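Left out: one protein chain. Kept in place: all the others.
Now for subunit A:
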């Protein structure tokens, strides 16, 4: 297996060589569809160069390397601002599940390779209008008949479903048992009759999220992942797959160094802002916080390198870094005065304060709202009790709506 430092150097050089063709400047002014096309080309190049499917076994078209190799590459890739956003969900969770649960291994391999090359895109149909943090409260129904399953219902917040060829989904197969026990997991063909995808615009202008409607959509029993009724457990598995994700102490917003450079040119009544105690305090506090998060990340990396399990404190990064990004972005805009008013949709959140600010609320909700992260820390790490849950142990169809 390739040594980590050698891997890192190779990745660095390869990414640098692609800057001109795929970097942020090269993509400036592109429509989303054009950008997606560039993204597909990038994914193909990445596959050819041997940086795709880093933790996926080689017999399924991956690299067969460790989570650490993946974290190292993902960190560099994010810093290089490559157009991989459309494929983030697609290549993260669905592929390991396909490999684990799909009986037709040759077909699974075809799908994995096509997804890694960016030729096909998968989406993840989990959240619903009435089921977000409380995922097990979902209402989309899967009814079993002689010829397979019929799906009816609505999903919401499905990222890039408008481009998706396939999706993994969870639906209620038995409403007469408690909510966690009546769910079953499937993959679905997004082009199948009865599937309607409706994109909608987010507050920051992004068109990434979709409503997905299922009207009598037929799904074969061979499309089921895991046992009937084991859907929630399979969904939790998907969330565990990405536990060593690349993290960013800046919360995917601009760096402290960028904030300092912005302040360097500004003044308050003729006095440089960098001399103002309030600005200095914000710089010092945010830097100290982010240095701590960075030290946690580095310690986790070292632990993984040493073959040890990283500590649970890695769970803190999103919670603390995005809040820091949100408030610092507000301050950065405010202190520019009139210059802070201009806003262009679709800016890169790590370079543009307006985009960073507008996108921060999404970050605080996606992939676990702040409140859910705090629950997880309190319950899983500190051993505090769950909240009072009146629906616990109650058959789903007996829970008052």
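The working rule: a residue touches a chain if its C-beta (ideal position, glycine included) is under 8 Å from a C-beta of that chain, and two chains touch if they have at least 3 such contacts; residues count from 1.
Here, contacts and distances are computed from a predicted model.
Trainee: For the chain omitted from this view, which of "Acyl-CoA/acyl-ACP dehydrogenase", "ABC transporter permease", "Molecular chaperone DnaK" or "NAD(P)-dependent iron-only hydrogenase catalytic subunit" is its UniProt protein name?
Mentor: UniProt lists the chain left out of the view as "Acyl-CoA/acyl-ACP dehydrogenase".
Trainee: Please identify which residue in A:232, A:320 or A:357 touches the non-displayed chain.
Mentor: The single option touching the absent chain is A:320.
Trainee: Which listed residue, A:194, A:272, A:367 or A:393, touches the chain dropped from view?
Mentor: A:272
Trainee: Using the document's contact rule, name the residues of subunit A that touch the chain not shown here.
Mentor: These residues of subunit A touch the chain that is not shown: 256, 260, 263-264, 272, 274-275, 277, 280-281, 283-285, 287-289, 291-293, 295-296, 298-299, 302-303, 306, 308, 311, 313, 316, 319-320, 371, 374-375, 377-379, 381-388.
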